[in-house]
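Data block below; observations after.
The other protein chains are all here in position, but one chain of the complex has been omitted.
Let's look at chain A:
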Amino acid sequence: MRASQVQQESLTSEKAKWMYQKMVEIRQFEDQVHETFSTGVIPGFVHLYAGEEAVAVGVCAHLDDKDFITSTHRGHGHCIAKGCDLKGMMAEIYGKSTGLCKGKGGSMHIADVSKGMLGANGIVGGGFPLATGAGLTAKLKKNGAVAVCFFGDGANNHGTFHEGINQAAIWNLPVIFVAENNGYGEATPFEYASSCKSIADRATSYSIPGETVDGKDTIAVYEAAQRAVERARNGEGPSLIECKTYRNYGHFEGDAQTYKTSEERDEHLTALDAIIRFREHLVANELSTEEELHGIDEQVQEAVRDAVEFAEKSPLPEADQLTTDVYVNYKSGEEE
């Protein structure tokens, strides 16, 4: 079942260049984190989004700050596509006090509610109910906002997938569920862990539209998301989009990726690469020029360099920050 056919607005040059820039920001940001992580500067562990840029950007191209998204442990790409500040993000990943979350969240919890980014999420399947709740707020406040739930193929077997989508469907909420099927939940292949042939097939159970697109074809994602977002804004309820994609790096940094074949990796890094393909599309359709795109590449390089420098120079949080931000207020006894 496809989303109701709506008039497709053609991609403007301005929007196309914004999308290209965001995709390159994600790629360069993640390549940088990959490189820096190996030096031991970044605490904890990180999950990189490189390779899946077309999904976050193709969807978020239809959103603005009043729209909400929920994300995953692999959330850097969603943050960038939703407009989070690169410096604040990098500082957060470094655990610095200038980070978007003052260094209290880290890579797996980067958030900027003012941008409608409801947080990367360390719990697989955590986003379904949260996106539904944001959709409920939008419906009750009648503010025209939509909510997008990005989730991985691993989460599609989680109980919250069923509870969240069913609830969004019975309440006809403006929510778009976007599956990022990168083929592996950690090291386990999608085909092993899921009884369905495609995640989109599961939409039938909820009587909502579901479609599968090539998640490395930016235009295909953009158009599918446009149908689903318009449907949601028109009060027609939720949709499910499955984007078949691939992560260029492992599940986490340090993952030897023994479960992947070298052929598939080579193919995804070259012929199937989303940025290479989108770039060719933009030039061939005269939406931009090689020169302009090269300019964007250089501009992004500088922005990522600035983000690293900002993160490196920023101070760590002071010890007195340990117990702040747990509650809005936490008083007891007579001082009330």
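By our rule, contacts are C-beta pairs under 8 Å (C-beta built on N, C-alpha and C of every residue); 3 or more make two chains touch, one makes a residue touch a chain; residues count from 1.
Assume contacts and distances are computed from a predicted model.
The protein name that UniProt records for the chain not on display, among "Phosphoenolpyruvate-protein phosphotransferase", "Heme exporter protein C", "Acetoin:2,6-dichlorophenolindophenol oxidoreductase subunit beta" or "ABC transporter", is "Acetoin:2,6-dichlorophenolindophenol oxidoreductase subunit beta". The residue from A:Val33, A:Ala134, A:Ala179 or A:Ala200 that touches the chain not shown here is A:Ala134.
Only one of the listed residues, A:Leu118, A:Val229 or A:Leu282, touches the absent chain: A:Leu118. The residue touching the chain not shown here, chosen from A:Lys17, A:His34 or A:Lys102, is A:Lys102. From the set A:Val41, A:Ile170, A:Ala187 or A:Leu316, the residue in touch with the chain omitted from the display is A:Ile170, counting the whole complex.
Within the entire complex, the positions of chain A that touch the omitted partner chain are 68, 70, 99-105, 109, 111-114, 118-119, 121-123, 126, 128-134, 136-138, 140-141, 159-160, 162-164, 166-167, 170-171, 324-334, 336.
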